[in-house]
Each structure stands twice: as C-alpha cells, then as structure tokens.
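All protein chains of the complex are present and in place, except for one that has been dropped.
Presenting subunit A:
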Amino acid sequence: MEPVRYDDRQEIVSLRLQPAVSGKRRNLKKYLYAVLLLLPLLLFIIGFFVIPMLYILYLSFIDTEGPGGTNATYSISNYGRFFTDPYYLHSLWLTIKVSLYTVIVSLLLGYPVALTMAKCSPRVRGLLTLLVASPLLISIVVRNFGWYLLLLPNGTVNQLLIGLGITESPLKLLFSEAGVVIGLSNAYLPFMILSIATSLYNIDPSLEKAAAILGASPFRSFISITLPLSLPGIVSGMVLVFSMSMSAYVTPALMGGANVPVLPVVAYDQIINLLRWTYGSAVSYVLLGITLAIVTIFTRMMEKGRYREVFR
C-alpha cells in the first residue's frame, strides 16, 4: 500500500545515490553488507556514468576558439555563446515546448487509461498492463518508422483526415513538431499510465463511497477526491515523461529531422558531425541543468502547494 515515494522519483531524475541503510554504528555490519551488494552497480555507475559526465563537464569549460587557437584555455565562453546565439536559444525553447506538449498529450491520453485500469478486475488489469507496456517491447527505431509511414503526406493518417473531410490538403505531420510530439507521446505514454495507475491503486475505494454518501456526484467525487489523491502519480509521470522527452534524440531526429532541431539533436550534431566536442558538451550541460531546474521547481511547487498533504 506504500505510495510511490518522492525520493524514488527524484533519484530516477537526478540519479542521486543514497545508501540503502542508515550509517548508524550499530548497523555498521548491515551497512557494509549493503555497500558490498551495491558495489558492482556502484562501480558501473562511476565508470560509465560519473566519470564520463565529469569529463564532459570538464570539456564544456575548454575554449578552443578563443585567442589561443588550439591552445586550450579554460573559460565559460561555450556557455556564453549558447545564451547569446538566438539559434540555440530557439532550440532550447523548442525542446521545452515539444517536451511540454508531450507531457500534456500523454497526461490527457494516459489518465483515462489509468483510471480504467484502476476500476477493472485484477485479471483485466493484468492484461491492460501488458497492453500498455507493449510499446516498450518494440525497438524505438522500428516504432518510429511505423509512425513515419502513417504520417507521410500521403500516408494513412492524412488519407483518413482528407477522407473524413477534416482537412482538404495533407497536414504536415512528419518533420514537424506535431510529428515529434506524436512519436514521443507514443514512446513515453506507458510511463505516464503506469505511474498514474499505481497511485490510483493506492486510493482506498471507500473514500469514493464516503464522498457519494455525503452528496458528491461521481464527477464531483472524481474532481475532489480521486484527482487530488492521484497527484503523486501525475507528478511523477509528468516528471518522467518530461525529462525523457527533453533528452530524447532518436524520435526527434527521425520524426522532426532538420525542421525540429531540439537540443539533443544539436548536441549530437556539434559533437559527431562538426567535431566541436567542447561546445557540444556545454550544450549537453545546459540541457541537463535546465531539465533539472524545471523538474525541481515543478515538484517543489507541487509539494508545497494546495495538496501538499497528498505527498506525505
């Protein structure tokens, strides 16, 4: 019955490591044991995540284009350049916009599904869970090419829209923000649904009865009871989907192409195509910083807001 805990989610986002057992002296043995168990993972994370990240951070502060030419000097000029060049600022804004749309779309599509899962019998629930998680079983590239075919100017979706008379000429779904949002929503919807569903499962069903007997219609009961109590799931789903969308590369590259140059695509381009490692590193860190900042501010706001009690 333990609801999704906040700390768990923040760890997913920031990959902060915390010892599983408190370090009190009398627990020393237990603590050592835990460390021992965690050691392989710890080494893996240090070797393949922490060190590369630190290296990239180091690179981002190297200035190779300054007066010294190839003689590297340390400066924040890479960051300065990012925040003064409209192209990159636009790219940042685009990334945030696309991610926000993805969050909204997957929230709107996901909530009703999660609600259905919470209401149905355990057997149907298992089946639905499998169905919801099934997109995760397909390679992201394969899935995107599927959408590719559907969203082409003369693809199935456009033919359907024209056939139904909703639009006269084909919509530009591919190589557009819409295409990226469709692709990202499809990819991350399972995280949103499962996260919301988990918090819905934890709501005591008698609360709805209590609301009803006090005179609340099903709609009113949903607005006043179910929705606020599922906020932890909503917030964790939003945070997950948002941070994954911010850092998504494959889907924007395939579905948006050059028309939707989000930051991960820009960083990739800088490093792989233009071999500007130092600038690409700075772009990566800007992306990381902005994502963390937005997520932190958002979760803090929710935790301190009207429904702070729900997050206890």
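The working rule: a contact is a pair of C-beta atoms (placed from the backbone, for glycine too) under 8 Å apart; a residue touches a chain by one contact, two chains touch by 3 or more; residues count from 1.
Keep in mind that, in the parts below, contacts and distances are computed from a predicted model.
Undergrad: What is the protein name, per UniProt, of the chain that does not appear here: "Acetolactate synthase small subunit", "Molybdopterin-dependent oxidoreductase", "Aminotransferase" or "Putative ABC transporter ATP-binding protein"?
TA: Its UniProt record gives the name "Putative ABC transporter ATP-binding protein".
Undergrad: Have a look at A:A72, A:A216 or A:I294 and name the one touching the chain we're not showing.
TA: From the options A:A72, A:A216 or A:I294, the contact with the absent chain belongs to A:A216.
Undergrad: Considering the whole complex, not just the chains shown, which residues of subunit A touch the missing one?
TA: Missing-chain contacts on subunit A: residues 204, 206-207, 209-218, 220-221, 224-225, 228-229, 307, 309-310, 312.
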